[in-house]
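Could you have a look at this structure, given as structure tokens, before my questions?
With one protein chain held back, the other chains of the complex are shown just where they sit.
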Amino acid sequence: MSEAVATAEQIHGHDDHPAHLQHHFVTSDQQFEASKMGMWLFLITEILLFSGMFVAYTVYRVWHPEVFQGVSSLLDWRLGGLNTIVLLASSFTVAMSIHFAQKNNQKGLVINLVITLLCACIFLVVKYFEYTGKFSHGIFPGIAYHPHGDYAVYDIPYAGQFFSIYYIMTGIHGFHVLVGIGVFIWITIRAIKGDFTSAYYTPVELTGLYWHLVDIIWIFLFPLLYLI
Amino acid sequence: MSATQTVGTESGRSVSAPVNYLNHDKSIKGWLYTVDHKRIGLMYLATVSIAFLVAGLLALAVRTELFSQGRTIMDADTYNQFFSLHGIMMVFLFIIPSIPAALGNFVMPIQIGAKDVAFPRLNLASYYIFVIGGVLAVTGILVGQIDTGWTFYTPYSSRLGAPVLFLTSAVFIAGFSSILTGLNFIVTIHKMRAPGLTWNRLPLFVWSIYATSIVQVLATPVIGITMVLLFMEKALQIGIFDPALGGDPVLFQHFFWFYSHPAVYIMILPAFGIISDLIGTFSRHEVQGYKFVALSSVAIAFLGFLVWGHHMFVSGQSVVSSIIFSLLTYLIGIPTGVKVLNWVGTMYKGSISLQTPMLYALSFLILFTIGGLTGVMLGVLSVDVHLHDTYFVVAHFHYVMMGGTVIAALGGLHYWWPKMTGKMYNETNGRIAAVLIFIGFNVTFFTQFIMGSKGMPRRYYDYLPEFEIYHMISTIGSFLLAIGLFMAAGGLIASFWRGKKATSNPWKSLTLEWTHTTSPPDPHNFHHTPIVTRGPYDYHLAPEIFGEPGGDGAVVSAQPDTDPVQQ
Amino acid sequence: MAHDSHSGHHIVSQRVLITVFASLVALTVLTVITAQFVDIGVLNLPLALSIAGLKAMLVVTFFMALKYDNPMNSLILGIGVICVTVFLVFTLFDTAFRGDMPNVDSQTISDTEGRNLNQEAREAREESAGAQH
Partner (left out) sequence: MGDKGTFWLPESGSTLSPGLDSLFYFTYWISVVIFVAVTVAVIVFAIKYRRRNDSDIPPIVHENKLLETAWIVVPTILVLIVFTWGFRSFLKLHSPPANAYEIQVTAKQWLWDYTYPNGKTSTGDLVVPVDRPVRLVMTSTDVLHSFFVPAFRVKQDVVPNRYSSVWFEATGQGEYHILCTEYCGTQHSGMLGSVIVQSAEDFDAWLQSGVEDMAPAEYGALLYTQQNCNVCHSVDGTRLVGPTLLGLFGRQTTFTDGTTAVADENYIMESIVNPMAKIVEGYPPGMPTIYSSFDSDQLNALVAFIKEQQ
């Protein structure tokens, strides 16, 4: 390697390092691309995490199709549909906030982040009413499933399995929404402080990717649990 | 070799104790808050060594109990807990993090010419998440009796009390650490390579860590959700896995093995990488079929997802399923077999030096061949019906996991020890230990093949009289093995006080950690990012290392065991 | 560096984003209508899943801007999806083809744990004798 005199620093220069660039990266782009790839890898781990529940759902649905079709009508498609629209809207505003960050539009960025945050909260509030409504009728997961009153007719075998899967899937999804809210609060504060420019908006981009995935999971949960 | 020269002079000439990653900040805080991949690697090494020691002592206790029929030193419940803890700790707290997180963390970024991994803080977080997982596991052990085996089959596990909640949480959290490490490494290998270090110039260890990371990222989330569901099964009785509640225990086995079979490749693929590097270095030969060895690691990583059902031939899964899984199992056997040919081929007409790491590599070749071939026997549908859940299986996976992974890890540890610590271990002691481990291992586990195929089931506290002679031999072997392991460990640890200072390249290897860093390396690995102009095993293109005309052979001394920084 | 790609910085126009959002809402309405008010028998399930898949594609392509991104990230997503498919399909190879044996009738199951199983779980088990096969 005698001829290898030049070093990477000499090629890239070592002077004009922006504040956000960590020492072990050479360029901002390298750092941005690395972060984004890391985020995508994280997203597929999320997909695989949910896959276990989708497999459980499919297996039990194949075994007891009529039960699953029957008790899914216990879930109110209007509330589910409302939440779908709410999440889609928040996905849209996240995409818009990235758009504005790229265009250096500070106001647009903050407004869209705030709307996203509100949508996420609305989603959880609706979910809260759905859960408490179910609990009040004795619709619990697994062994505790014991509907009473008008719902007593739904006291059929394997309905408990359906609601186990329902509560775990929507519960873990809801947990992801909760985490999303936390991250959005942090991002919004940073955005208000003016941390993000068209040159550096990686956290917004990454949070956006995460949020879109939460949306996609719901896109599948909605028809599987509420509609069919 | 100008870059090496730079490193040697800049860091070493003027001061008597050159700055390196070990001595630049000796405070406790400097270790606990470090984001340096080398220090994190060492912290992992220390942690998994403790796990290995504890789990190994449990194994010795289990073997001692089995020395004679009936009660030898403990009762059945204790025995059942001991073998379970041995399995759980070895798998989740030792083998899975051992090579990737300990050696991989230390070596891989340097091998690709990076200053650090892509996400250093995430790397530290992974370590602490792993520690939390370990602490939870220990808590579970202290809280109560866990005797499920490492497989946690329902409904036995889902009916166990609170300890299973700790253990499932521990596995979930340790898994999270494994995911983050894998993610970090994939991005690092993609985005942080030094200029000129193209994919086909990557050392094979990097390739294998890359393949391992893919499996870690794709498979580990599934054990996560499995553990969540098992947790819920215990806590809320959700009825997914427990047949008494309408669930299906075989479904649990699908979930479990969807992770745990690929996890076998998390364990063995890094070993392939180490062995490739060792055989290349100590034969001073380009690794035969470099591209095949590299790409087949990645191929095996993916194929590993298609064969999990071969653990379930007698579980009651459908016959169709068993047949498909059996056929696919053979697909994965072929590329693995070709790798063995490539390693043997690398030795052909090489210049072979039988130093300690190479002895481990040769042990690996022999032991892994046995492990692989018995794996093929177990893949045969009807033969597996007879052999399933017997000592034959126990022996098979110990040949792969211990004879494969642990032996490779020991080889790698001896190989990189001078780089990590700056000290040479005692070569004679190292060689004796390697031979002793090889003998002890075979005495312990080969007998288990025989009793297994004769019908000795695994996880048995007591056994029929005809198996006593095999158990006795096996137990004696396990003590030999333990002596060998303690000798190896002792030799390495003694090097801190008695070892000679290591040169920057005692083995005359060609990968960047040897050619471009001091021993031990600078805190930032390289003062200047190296530019790579040749492959990792192009010994014929490296006359400067071997003092031939045209090179500046003085940079790295022709004699090993001399001090590089005094040059 | 090997990966000095600027593709990650593509700006998706507002018009595209709005169009995608409108289509997503429209598809949501469509899936509710087809699933709740139109009975097309066995086709309801695949139809709902196809619509969900289409919606997911739209989000991935435009909101997540995968269309303009480094192809490596698309590959990562693709591998993830393939893995999920393998997990699902291979598990179904077992669970969907098991029925060579009838199920146990619940009389043979005694609760050795002495656990307090409530009535519906017992009924569930009894039903399993007929339903699972």
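Per-chain residue numbering starts at 1, and chain names A, B and C are given in the order in which the chains are listed.
The rule is short, and it goes like this: a contact is a pair of C-beta atoms (placed from the backbone, for glycine too) under 8 Å apart; a residue touches a chain by one contact, two chains touch by 3 or more.
Bear in mind the structure is a predicted one, so any value in this text is a computation, not a measurement.
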**Q.** Omitted-chain contact residue, chosen from B:G144, B:G455 or B:G490
**A.** B:G455
Q. Looking at the whole complex, which of B:I73, B:L341 or B:I493 touches the chain that is not displayed?
A. B:L341
Q. Which of B:D147, B:E233, B:D277 or B:E513 touches the chain that is not shown?
A. B:D147
Q: Decide which residue listed in B:S326, B:T356, B:S478 or B:T515 touches the omitted chain of the complex.
A: B:S326
Q: Consider the whole complex, including the chain that is not shown, and state which of B:T390, B:T421 or B:N505 touches that chain.
A: B:T390
(Q) Under the stated touch rule, tell me which residues of subunit B contact the chain that is not displayed. (A) 71, 75-77, 80, 147-149, 153, 155-156, 159, 243-244, 246, 249-250, 283-286, 288-289, 313-316, 319, 322-323, 326-327, 330, 333-334, 337-338, 340-341, 344-345, 347-354, 362, 365-366, 369-370, 373-374, 376-377, 379-386, 388-390, 450, 453-455, 457-464, 466, 539-540, 543, 546-548, 558-559
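Convention: only the chains that are shown with their structure count from here on.
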Q: For subunit A and subunit B, let me know how many angstrom lie between their CA-based centres, rounded off.
A: 34
Q.
Can you compute the centre-to-centre distance for subunit A and subunit C, using the mean CA position of each chain? Integer Å is fine.
A. 15
Q) Where does subunit B touch two or more other chains at once, residue-wise? A) 190-191, 195, 218, 222, 239, 245-246, 248, 251, 254
(Q) Where in subunit A do residues touch at least two different other chains? (A) 26, 30, 33, 37, 41, 44, 48, 51-52, 55, 59, 143, 157-158, 160
**Q.** Footprint of subunit C on subunit B - complex, ascending
**A.** 159, 190-191, 193, 195, 198, 214, 218, 222, 239, 243-246, 248, 250-251, 254, 258, 305-306, 308-309, 312, 316-321, 324-325
Q.
Considering only the defined contacts, which subunit B positions touch subunit A in the complex?
A. 1-3, 114-120, 122, 179, 182-184, 186-187, 190-192, 194-196, 217-222, 224-226, 228-229, 232, 236-240, 245-248, 251, 254-255, 515, 524, 528-534, 542, 544, 550-552
Q | Residues of subunit C defined as touching subunit A within the complex | A | 1, 3-6, 8-9, 11-14, 17-18, 20-21, 24-25, 28, 31-32, 35-36, 44-45, 48-49, 51-52, 55-56, 59-60, 62-65, 69-70, 72-73, 76-77, 79-81, 83-84, 87-88, 91-92, 95-96, 117-118, 120-121, 123-128, 131-132
